[in-house]
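Of the protein chains in this complex, one is absent; all others appear in place.
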Amino acid sequence: MEFTVQQIADLLQGEIEGDNLTKVSTLAKIEEAQSGALAFLSNPKYEPYLYTTGASAVIVSDKLELKKPVSAALIRVSDPYSSFSTLLQYYQAALLASKTGVEEPCFIGSGSEIGEDHYRGAFSYIGNNCKIGANVRIFPQVYIGDNVTIGDNTTIFAGAKLYSNTIVGSNCTLHAGVVLGSDGFGFAPQPDGSYKMVPQIGNVVLEDDVSIGANTTIDCATMGSTIIRQGTKIDNLVQIAHNVEVGKHTVIAAQTGISGSAKIGNHCVIAGQVGIVGHITIADKTTVGAQSGVGKTIKKSGTIIQGSPAFDYKQNLRALTVFRKLPELQREIEALRDRI
Amino acid sequence: MEFTVQQIADLLQGEIEGDNLTKVSTLAKIEEAQSGALAFLSNPKYEPYLYTTGASAVIVSDKLELKKPVSAALIRVSDPYSSFSTLLQYYQAALLASKTGVEEPCFIGSGSEIGEDHYRGAFSYIGNNCKIGANVRIFPQVYIGDNVTIGDNTTIFAGAKLYSNTIVGSNCTLHAGVVLGSDGFGFAPQPDGSYKMVPQIGNVVLEDDVSIGANTTIDCATMGSTIIRQGTKIDNLVQIAHNVEVGKHTVIAAQTGISGSAKIGNHCVIAGQVGIVGHITIADKTTVGAQSGVGKTIKKSGTIIQGSPAFDYKQNLRALTVFRKLPELQREIEALRDRI
Partner (left out) sequence: MEFTVQQIADLLQGEIEGDNLTKVSTLAKIEEAQSGALAFLSNPKYEPYLYTTGASAVIVSDKLELKKPVSAALIRVSDPYSSFSTLLQYYQAALLASKTGVEEPCFIGSGSEIGEDHYRGAFSYIGNNCKIGANVRIFPQVYIGDNVTIGDNTTIFAGAKLYSNTIVGSNCTLHAGVVLGSDGFGFAPQPDGSYKMVPQIGNVVLEDDVSIGANTTIDCATMGSTIIRQGTKIDNLVQIAHNVEVGKHTVIAAQTGISGSAKIGNHCVIAGQVGIVGHITIADKTTVGAQSGVGKTIKKSGTIIQGSPAFDYKQNLRALTVFRKLPELQREIEALRDRI
């Protein structure tokens, strides 16, 4: 994709300084940009790069006063960062939109329907009786079992696996290797010490605008649904167990694990490598620090916790400060004892 | 699948109260069930739902005395929970059994044999010289390398990958994205600071009745076998390194990692996000708490440990209780010092 500076300035309603026919074909950081790239300058700290950049064009503030001559064409706008973000979004949307049509061979079972303007990559598999919306992109080697429902504008990257009966909303993104609907880890101990599988016949439900990172696994419910509510974003290699419910607009960072039947509130922020035990409830707007282990229900909205086991993060920080000095503390106690 | 209440009562040897021709096609919790669903009532706490449920039929105790009229058909049995579990198992088995035959295209190499009544999904791959039992279900996009052996009644869900020479027993379940037989992490440091790969030519052996969760990885042995013994259940996103041996009927929860050559006993319970260092032995019936780091051999059967590094869980709990009060403890010591 190649554009002239004029086309980009029109899109951003910016004013051009320099050659309006200069062509750009990629986006780059101002300090790394080379010929053919469009960059932006927002943070004044980076202004020196403006005079040395290899970029063919740079988006700058309409208030910027140049201190030296600039070889790149300039596009002046009121908020360069926001304008550049807009371009990034156009760019990514255009990339995805360029994937259309059906690559062969791919498999679609009986009774399955799929909306207009979709992409189905080679070796993708759709089972029986699925209902898939319009403008959906299904990359190569994706597996979609039977009776799966998927909303409009959802993208499923290569090799993601959706077990039968999964429900995915609109505008969702599932990254490569995601598994939705694997059996919950339910095994009943038997008198002889062996375990008997507890059948898991529920499903996974993702509401609209949900994003799931690469190789993350979400188990189906024993009965009913494991639910991820609207707008929630989940990072890579996260484990969500059976019957968990995650609220709206919550973010969960990489390698976190949430045990069975836990309920996570809306607008929570859960950092990486956190563990949350089963059957507890986490209040709305809770923040959990990285590597924490949450063992108890959090009732108060806005709580910030840290540690394994987790408790108030300020209290935890203070305890950790003393923890480092424990050997000195021990010596001090011994000294006191000797003196008495 | 649709059944009449009569058919289900016959199966469970229960007595019908209401219309024996009522039809049900799904199973649900009594508090969520809608028309067409069969539910059960075991815990008396849930009895109020019996009088309001949308379920078409409910399995209840033969001793239950109704306090109000019930619109659902009732099936009375001696143990409703156990009867419902039986139904769940029939249901899940029937779902799996409905997958039979071979979907095209799929790949099978030379010299490979596969037993009767199997399912091979589209885009599944079987290499050369494999011996695969009867009633095996191989879902779409599964990869099975060369010289792999798989026992009867084993199910391998979509996209699981079995490297060459893997051996899987009967009645095993491998969930989507499982990797068996990837190279052990063996690299010999060289004088120049680089690393040279130590070839890993062993394999992975799963005995009968083993279950492996989604996206779990089990490395092949350097030589010999990485072994998971009979009846052991492993959750999602677990890492099992080369030459590890896990005993019989042990359960390992999600995101746990076991380092090379560790030996885990029989009937152990290992919680989530645990790390176990290499070359140690964990005694039978050991319980390891979540997020623990086990650095030493556990010799005594029945040991319960917790913490990183892990030690006796009661001792750990007591130490953690004091940990939270460390700032107060420090102040107290300072006060004592001032007073002396």
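Labels A and B are assigned to the chains in the order they are written; within every chain, residues are numbered from 1.
Definition applied: a contact is a pair of C-beta atoms (placed from the backbone, for glycine too) under 8 Å apart; a residue touches a chain by one contact, two chains touch by 3 or more.
Because the structure is a prediction, the values reported are computed rather than measured.
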Touching the absent chain when the full complex is considered, from A:Asn153, A:Thr173 or A:Thr303
A:Thr173
Out of B:Gly18, B:Gly36, B:Gly115 or B:Gly224, point to the residue that touches the absent chain in the complete complex.
B:Gly224
Go through subunit A and note every residue touching the omitted chain.
27-29, 32, 85, 88-89, 91-92, 95, 103, 105, 121-123, 139-141, 157-159, 173, 175-177, 209, 211, 213-215, 231, 233, 235-237, 249, 251, 253-255, 266-267, 272-273, 290-291, 308, 320, 323-327, 329-330, 333, 336-337, 340
Listed in rising order, the subunit B residues that touch the chain left out are 105, 107, 123, 125, 141, 143, 145, 159, 161, 163-164, 177, 179, 182-183, 185, 187, 193-195, 197-201, 215, 217, 219, 223-224, 237, 239, 241, 255, 257, 259, 273, 275, 277, 291, 293, 308-309, 311, 315, 318-319, 321-323, 325-326, 329, 332-333, 336, 339-340
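Just so we're on the same page, only the chains that are shown with their structure count from here on.
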Whole-Å distance, C-alpha centre of subunit A to that of subunit B, is 26
